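Omission of a single protein chain aside, the complex is shown with its protein chains in their original locations.
Chain IDs A, B and C follow the sequence of writing; residue 1 opens each chain.
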């Protein structure tokens, strides 16, 4: 598939759900070779053929690029040292997403900047789905900023991480469903607003409410968009078709709505739209689905890595 | 607990999920005695100690009151004949919910009319949760009718009935989540609008989107309410406290949001609120949870039956 | 239902899954009144209308009987002090199940001793199901002690307790299934062997393998019994019918096998049998299902409490 030697890649933080997914993807990636994978309490264990080492024991000098899936706050401490060695980084934490030193890695909208970046801040899972749904409408000036955009998002449990917590036990989560941060209290919101303003020119109000689903992986967002003018379903679908023409990781559905099944284990966002009947002012409901661990984290990180390295953008990914 | 002979009750349509729940509740009800329970293809089978008979073989004359959980359209054909015999009816289908011949059975708001009714139309599951959340705000004139109320509702699979359908197979639903009728396409919407106008004086726009959850029972609705004036969380909670003072089947949470766990197997709605930060105009997000088979169907029917018969309103129910 | 004042009952260890189930049952029990419910880290929280207090603050003198759902080892320290105050105890831990100071509380087989006991050791969940399946066969001399009885047991996750453990997270357990202690390594086995010998006169070999099911509650045991003589299905069913004639908490199925649905939220064991075709020596497969939190723990404790207090044996229980 490629005629070059595999690029040596390091993984920081390989024992969480995102880190495990990174290893799963990189192990099957024909253009990459994992040279180290780190963990702290799980150091010594084996995952997908790689023995985890402590970060302080990682042979950083052997990696051409590092993918970091560290806990919030930890990346901010580690990454500058890695960059100082001349190593490129895709950081999957939130630590650099609002920083001017990093390129925001929403691949479909930031591809040229990603290609030349030394440090890519991989987007959060919730913002990835919301932005891929909203940016085409925002850029077309179709969102009525005088009314609020309402986003109800539901995420599988891997989105909450792998630390032992009573509220994430099977016996607590199974057969349950709940909102866990109503009233715009979620930490991803600043990232979402920043990209909507910068990449979409939109600064209207948002109402974002995340929910916890009794599934392992997947995010589905139901996004209620007030419009500046009437848009029927097929016109809206056509707008998305055009915005994402040729994009390998975006699937625009026609006359159907996406479900988690359409996206899990794939580096894909699926988008579907519905015109809203029986309301006085124009509206659209957009449904966006991603796998929180793939397009929402590890898959998009590999997609960005491919762009940075000049490899085929979807190498090693199932879209 | 009561000194009277149990009231003879008939159940029409006892093989579906709602009918089974009716039998479960009535069998343990100290003031009621099931005199027949009907089914068509399942006639002859036993459920909770009752042998199901075909509707045409039901000894209607032995029942003082009939609870009907028949498929849509079937109730419209059966119920008039039952009423003609002088038998009182709680109908759980949608067939009479918009009819002037029936009393709408949202118990907390229609208690006096239910007490004297010959025919009660038991509310739908989605409207029950939405109305119990919205009516106190509507009656207080707090909903800004110039902006849309957005309701994202998620229901367990029993809400879709017990007929064999490929899309409801375990292997299709488990680990999945999807909207199934975006754009105000759901048949419950007319009922919701009618009660909001009649019982709450509200005629603004609604956007209603139901989703299918991979759980057996429970509905959670995330209801986004544009307000006419600022309402902080504790004030909103106080308003609900007052509206539902003394109501045994309403649980107003303080500083917390309900989840399905709080309501399953109970004849209860749980309500929680969140003020919405960082928006220019006042808003409230209300979360309402019910068990779709209990407060959303069979439990509320028993609650209405109790009111009609002058029994303690919660007899036979766990609230 | 009863003309006496409710008996004052104390609950030790009310924050785990078993303790919560005890509170749920006792709160609805017409003959009992909870006078305290203890917890350590959860002290101060409210459950089912009771505020949890630390064990050292519990008004032990107010309770006529105490139900203790404490962690293993903790009961052994607490219970002697409680008994010294003259208070009767049903202990749900394993600490007294092999002790000569306690009556083993498998109600159906130990009823007279339970009635007069000061200390009842409530059986473990796995042994309860296995013993109710095996004792009638053992007592009839039907088990061939020259061959091994093989028990494959599958339990819902609440059986593993409520402490935060990574291996019990939803994202680890959902869509998974595994044996967790093959080779007779489970700690319940001594209890099972002791009762089979004492109550059934059986001392043949057992092979016991517990598995973890992705469900919240329920145990199903598939029990392979080598027989001393041929027993067809209906004869075996008849034997169980006779052994359990009049027993309110045992359901013998005819021509069908039990599933978890038949028993969850009920204080019931369901038993079903299958003759084994195409084998040279006589065999029977028995399936036993219980709710691990009800007949396997809190429900059987209440059943024993009822017997100890001279109340109706199933008061407060759904069988």
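As a working rule, a contact is a pair of C-beta atoms (placed from the backbone, for glycine too) under 8 Å apart; a residue touches a chain by one contact, two chains touch by 3 or more.
Quick caveat: nothing in here was measured; it's all calculated off a predicted structure.
Novice: One chain isn't shown here. Among C:154, C:169, C:196 or C:269, which residue touches it?
Specialist: Answering carefully, the residue with contact to the hidden chain is C:154.
Novice: Based on the whole complex, identify which of C:12, C:287 or C:309 touches the chain you can't see.
Specialist: Checking the options C:12, C:287 or C:309, the one contacting the hidden chain is C:287.
Novice: Where the complex has a chain not shown, which of C:37, C:52, C:117 or C:260 is the residue touching it?
Specialist: That would be C:260, which touches the missing chain.
Novice: Of the residues C:98, C:115 or C:276, which one touches the chain left out of the display?
Specialist: C:276
Novice: Can you tell me which of B:143, B:157 or B:276 touches the chain that was removed from the display?
Specialist: B:157
Novice: Which residue from C:160, C:220, C:249 or C:294 sits in contact with the chain not drawn here?
Specialist: If we include the chain that is not displayed, C:220 is the one touching it.
Novice: Write the list of chain A residues that the hidden chain touches.
Specialist: Contact residues on chain A toward the absent chain are 1, 28, 174-175, 265, 318.
Novice: In the whole complex, what residues of chain B lie against the chain that is missing from view?
Specialist: 17, 156-158, 162-166, 168-175, 214-217
Novice: Hey, which chain C residues sit against the chain that's not shown?
Specialist: Contacting residues on chain C, toward the hidden partner: 147-148, 150, 152, 154, 172, 174-180, 182-185, 189, 205-207, 209, 211, 213-218, 220, 222, 224, 226, 257-261, 264, 274-281, 283, 285, 287.
Just so it is clear, only the chains that are shown with their structure count from here on.
Novice: Count the C-beta pairs in contact for every pair of chains, then give the pair with the highest total.
Specialist: Top-ranked chain pair by contacting C-beta pairs: A-B.
Novice: Work out per-chain C-alpha centres and flag the one nearest the whole-protein C-alpha centre.
Specialist: If one averages C-alpha positions chain by chain, the most central is B.
Novice: Between chain B and chain C, what's the gap in Å when you average each chain's C-alpha atoms?
Specialist: 36
Novice: Residues of chain A touching 2+ other chains?
Specialist: Chain A, residues with two or more chain partners: 172, 174-175, 214-216.
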